[in-house]
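As you look at this complex, bear in mind that one protein chain is not there, while each of the others sits in place.
Right after this comes subunit A.
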Amino acid sequence: MRHTHTLYFNICCLLLVCLLPFLQGCSEKEPQQEHTVVLQDDLGRKLRLPAQPKRVMAFSPAMTEMLFAICDTATIVARTPNCDYPEGVKTKPVVNNYPVDYEQVLALKPDIVFTSEGITPLDVAAQLQELGVAVYYQKYRTVEDVFSGMEAIGRITGRERQAKHLADSLRLQVKEIAQRHTQNQPPQRILAITWTDPIYVYGQNTLLTDKLHLLGAENAVQELFDQPYPALTREYILKLNPDVLLGGSPEKLEQTFFSLYPELRKINAYQNRRIYAPTGNLLERPGPRVVESILELERFLYP
């Protein structure tokens, strides 16, 4: 008798264990939810989202530019306060991305939020995923990373063909530019500053390094720092002695940089008046306008 009871109990348990996955599947699947996919982003994070996301947005201005270049603009549900390109972006509702306005994000119900390394803290992304919003990170070290990032966005949003077309045409333009600078002259050494007090510069592990490399030049900062934009001292910059300084017009930097650090008037870039003001939005944004940025740098380096 006792033995039969145990047998029944065991069979019940076995049945339950077998059914469990199906039961779980039922509870997970909301009635209106469609087919979902699991993706891995550039940081190796796993995320689940609808196979065909209908509502997308980005937390970085560069990625908003990418979305506008690749997606159906009707699917883009919002922009951040810093997104100002292309013109059409201004019709979209503004969502605060730092600090993130969770309620507004939820109200807009995006299927996926695109962001890049360093723009959105990981805990914020985790919190959003808890709330059911997938967050997809990209990271870029090279210009090619930007293009493959565009293709990834195309794959995710079901616009693979448009994304590939865009990326390939940009690749072609970059190739043509690079071919103009294969001469064997010693490379010009460029220092690009992002802030003057304290002095922050574009480090080796930023996209600028690759852009300069394509132009036959190099980032004057060769040392690899922990931060992408390290703080430097006057003495360090004196030692770098860059040929070209990027960060503002000569008049502006005379006022805000060289008057504050008169010692730096000794550097080659100052002596030879090779000081230029790149368009901030072009230099800083790894997006579809990356080629425009390279062309602008080319005009500075080879006037």
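Keep in mind that, in the parts below, a contact is a pair of C-beta atoms (placed from the backbone, for glycine too) under 8 Å apart; a residue touches a chain by one contact, two chains touch by 3 or more; residues count from 1.
The rule is simple: contacts and distances are computed from a predicted model.
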Can you tell which of "N-methylglutamate dehydrogenase subunit B", "FecCD family ABC transporter permease", "Dihydroorotase" or "Multifunctional fusion protein" UniProt lists for the chain that's not drawn? "FecCD family ABC transporter permease"
The one residue from A:43, A:108, A:178 or A:260 touching the chain left out of view is A:260
Out of A:216, A:230 or A:248, which residue would touch the omitted chain in the full complex? A:230
At which residues does subunit A meet the chain that is not included here? 194-195, 197-198, 200, 230-236, 238-239, 241, 255-256, 259-260, 262-263, 266
